[in-house]
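Apart from one protein chain that is not included, each protein chain of the complex appears where it belongs.
Chains here go by letter, A, B and C, matching the order in which they are written, and residues are numbered from 1 within each.
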Amino acid sequence: MPTSRCSQYRLRRRVHFYEVDSAGIVHFSWYFRYMEEAEHALWREAGLSIAPSGAEIGFPRVAAAFDYRQVLRFEEEFEVAIAITAIEPKTMSYACRITRGATPIATGTLRIACVNKLARPWKMIAIPSDIAARFEVAEA
Amino acid sequence: MPTSRCSQYRLRRRVHFYEVDSAGIVHFSWYFRYMEEAEHALWREAGLSIAPSGAEIGFPRVAAAFDYRQVLRFEEEFEVAIAITAIEPKTMSYACRITRGATPIATGTLRIACVNKLARPWKMIAIPSDIAARFEVAEA
Amino acid sequence: MPTSRCSQYRLRRRVHFYEVDSAGIVHFSWYFRYMEEAEHALWREAGLSIAPSGAEIGFPRVAAAFDYRQVLRFEEEFEVAIAITAIEPKTMSYACRITRGATPIATGTLRIACVNKLARPWKMIAIPSDIAARFEVAEA
Partner (left out) sequence: MPTSRCSQYRLRRRVHFYEVDSAGIVHFSWYFRYMEEAEHALWREAGLSIAPSGAEIGFPRVAAAFDYRQVLRFEEEFEVAIAITAIEPKTMSYACRITRGATPIATGTLRIACVNKLARPWKMIAIPSDIAARFEVAEA
């Protein structure tokens, strides 16, 4: 299969009005959505959807974190860089760096698990090989 | 001043429809908002608003994290327990435990800083003593 | 079955921090979620869930509107009153009134349709009689 594996993605984004709180800065909860947007763009780059219609497997988040250094304000343009840091049989991990120009804004991490959504409760399973084969850990 | 210091709060909450994603579970970004709801209820319990109108100081988040064990679904009732784990001159830290009945759902942490919002960029300052005096670290 | 039919519901609510925008007021998009919260509480009052797990039918929104007169600010308590204004074979309509104490804040309308979610595209169907039987139009 000639396609190269994907390991990272850079998303450019502008702050929307509804993401900004009464202190005039992007509410901290939005960073987790920005990180997820970049993750899903990475999957599309790999030729995949993380949640195709009717899928029996899913990729819920098992851990997420952000450290905030600077703020983002309305209409500012920023970049969300996500990189794969680990691919385990049942989980994948990412690191995320949000910047505005040369200014570091925040750094995050995300770990997702592969589950069978038909089981109740959901049961962790191995990431299907045709999915795992599209990704690789990014070089540091 | 006779009022006892506040160190923790338990918020009861029901899952709203708009918080649930296409996998049928509360989207992971919402847990950060749940944690913040409990934090603000703790501040009200202490006789304070964390963001009174016209305030020159603010309490932006400097770190936030969640580990997810089980899921929450539409209309489920759950509890968000937040407790103060550290009070430093310029920051406060919390631990958060989300449960549905006896089932542990997720655990989180949050660290906030006190800043002067009139400075650009915002400048970290000591938490005013009349605010710090309302809180104490929760017993483990 | 002796249970009386439900026609309206009053929800009490407090403004959360993440609902407030940089102008210091609840972002207008949130009113639609407040209206929906009240609607779902009305359905629970009627002994129903509007979206039970695994349901083959659903109730997507076909029209929604709000007129805004006054604003809501952080931590303010307000009331969301919803009332059924029409029950047609395939649709239901509501009127909504948001108030803060005696102050009118906003008025809204919502129309929902019953659909078979297994069809693609979704197909409008008659509201099942055991659901329609739980509701009635509110007196003006």
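In the analysis below, a residue touches a chain if its C-beta (ideal position, glycine included) is under 8 Å from a C-beta of that chain, and two chains touch if they have at least 3 such contacts.
Since the structure is predicted, the reported quantities are computational estimates derived from the model, not experimental observations.
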Interface with the undisplayed chain - residues on subunit A: 16-18, 24, 33, 36-37, 40, 44, 49-51, 53, 73-75
Where subunit B meets the left-out chain, the residues are 17-18, 20-24, 27, 29, 74
Residue-wise, where is subunit C in contact with the chain that is not depicted? 22-23, 25, 28-30, 32-33, 36, 51, 58, 60-68, 70-71, 117, 121-122
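We adopt the following convention: only the chains that are shown with their structure count from here on.
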Maximum distance between Cα centroids and subunit B occurs for chain C
Rounded to the nearest 5 degrees, the rotation mapping the CA atoms of subunit A onto those of subunit C is 180
Answer with same or different: of all residue numbers used at the interface between subunit B and subunit C, are over half used by both copies? same
Using mean CA coordinates as chain centres, what's the subunit A-subunit B distance in Å? 24
Distance between subunit A and subunit C based on Cα centroids, please, to the nearest Å. 33
Between subunit B and subunit C, the Cα-mean centres are separated in Å by 29
Touching two or more other chains, which residues of subunit C qualify? 17-18, 24, 74
